[in-house]
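Below: one structure, written as structure tokens.
Note that one protein chain is taken out, while the other chains of the complex remain in position.
Take a look at chain A:
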Amino acid sequence: MDQLSAESAFSSVEFAENPEPRVPCVLVVDTSTSMQGLKLIELSKGLATYRDQLMKDALASKRVEVGIITFGGRVQRRTKFVTAPDFVPPQLDAIGGTPMGEAILEAITMVEERKQAYRENGIAYYRPWIFLITDGEPNDHWKPVCSRVEAGEKDKSFCFFAVGVEGANMEVLSEISVRKPLWLMGLKFHELFTWLSNSQQAVSQSSPGEEVALQDPTSGPTGWAAI
């Protein structure tokens, strides 16, 4: 007899109620001491923007799911996967070191678990996103993470994006990420999350498996990144 994981057993209600195909996205957020102050304040506001933007689109609000992992001192799952109507941006407090490697592994696990729950509940899904936001460099074993991210990108199990905030070690980020890491200009978190929600809306209206050309985040009035 099959083992039924708690994740899928208890989520069957939410999936039955809303069987739309899902676009899962894990935000892996640095909450180490260096993020204290304006950075975290702007980031928190950005999360609220993200939610509001998704809510404006009837289909995206049923399809895009966000989960949050924070790493500051220790790695924590702060928000399990929820669609925009159920998303309450968590209170973020800066504390401790930067266990980025462990956080990324946790994100990969979280994505895998979610995919399993989709399968058990007959829910179609798009390629999950893992979205890393950091202003530092890992203080744990991060080397093994590189091959995991590479493998995941290669067999299309997820897309990995890394965004460096002022102070980030872009060299390490480009070693971890297969895609070119993006450098956040100033504290344009609002623009970043607007871009994120727009891109995911576009994805959510395409069909799973289809490649969607994303808006270029580095140009135009709504651009927020540099390379």
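Criterion: contacts are C-beta pairs under 8 Å (C-beta built on N, C-alpha and C of every residue); 3 or more make two chains touch, one makes a residue touch a chain; residues count from 1.
We take it that contacts and distances are computed from a predicted model.
Q: UniProt name of the unshown chain, from "Lactate utilization protein C", "Transport permease protein", "Ferredoxin" or "Protein kinase domain protein"?
A: The record for the missing subunit names the protein "Protein kinase domain protein".
Q: Thinking of the whole complex, not just what is shown, which of A:Gln53, A:Thr98 or A:Ser177 touches the missing chain?
A: A:Gln53
Q: Specify the residue from the set A:Leu47, A:Val66, A:Leu92 or A:Ile123 that touches the hidden chain.
A: A:Ile123
Q: Just the residue numbers, please: which parts of chain A touch the chain that's not shown?
A: So the residues of chain A touching the missing chain come out as 6, 10, 12-21, 53, 56-60, 62, 85, 119-124, 194, 197-198, 201-202, 205-210, 212.
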